[in-house]
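Note that this complex is displayed minus one protein chain, with the remaining chains in position.
Up next is subunit A:
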Amino acid sequence: MNTLLTKVLLLQNTRALLCAASSLQSQVLTTQMPLGVLLTNRQYRSMPTHGIGKYRHLLPKALPKKKKDRVQAKQIKAATATEFGVFNVCVSGYDMTLVEHYSQYIHNLCNHLDIKVDESCALPTKSTEVMVMQEQGTKMYVDAVLKTHERIVQISEMKATLFPIFMEVVLKNQPEGVRLCVKQHTEADYQARFKTRPELEGLLAKIHN
């Protein structure tokens, strides 16, 4: 108790001394320096409260935002005896709300059953023009424009014993007007998502020819 008290008194003494010293210093300096210069009252390292408000070192390291590098083609895993490889569940149809909700349902089902979903993306919309031939005449005129929407849920490493149950649930909840297709994922499928670059292809053809 006594030692504590003495320590506290000592601390208080030193603090008082330091304060006095700093105030003297500031007085001395302010009288001599011009008024424009600002002098901060910085705490010294041996001060017990040095760096008391610091929190930046506690936050997780935020990496500097790097530019988006080119998307690398992921290695397509092959199927083993007990597991499927990578396969796509394609949902397509004319009604976008139905197609989107159904693909979201499949994705949520996979999350719930702990099935690994690699990607869940949309393919570009395809427009189909329905042309009707006029009764008297040869000219066709546009009757309607139908848009086909397509969504893909890519699944990898699914156990072969779980697959029948998953397929049954998915098929039983398929809405009307929505087409479901389950197929193996190939490199061609992956490349089909990219846009074609006509100038590059033209130049390549010129080089080869």
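Definition applied: a residue touches a chain if its C-beta (ideal position, glycine included) is under 8 Å from a C-beta of that chain, and two chains touch if they have at least 3 such contacts; residues count from 1.
Just so it is clear, contacts and distances are computed from a predicted model.
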Assign the chain not included in the display its UniProt protein name, restricting the answer to "Succinate--CoA ligase [ADP/GDP-forming] subunit alpha, mitochondrial", "NADPH oxidase 1", "Sodium/potassium-transporting ATPase subunit beta" or "Large ribosomal subunit protein mL46".
"Large ribosomal subunit protein mL46"
Contacting the left-out chain in the complete assembly, out of A:Leu113, A:Met133, A:Leu146 or A:Leu171:
A:Leu171
Considering the complete complex, identify which of A:Thr49, A:Thr161 or A:Asn209 is in touch with the unshown chain.
A:Thr161
Of the residues in subunit A, which ones touch the absent chain?
81, 160-161, 163-165, 167-169, 171-176
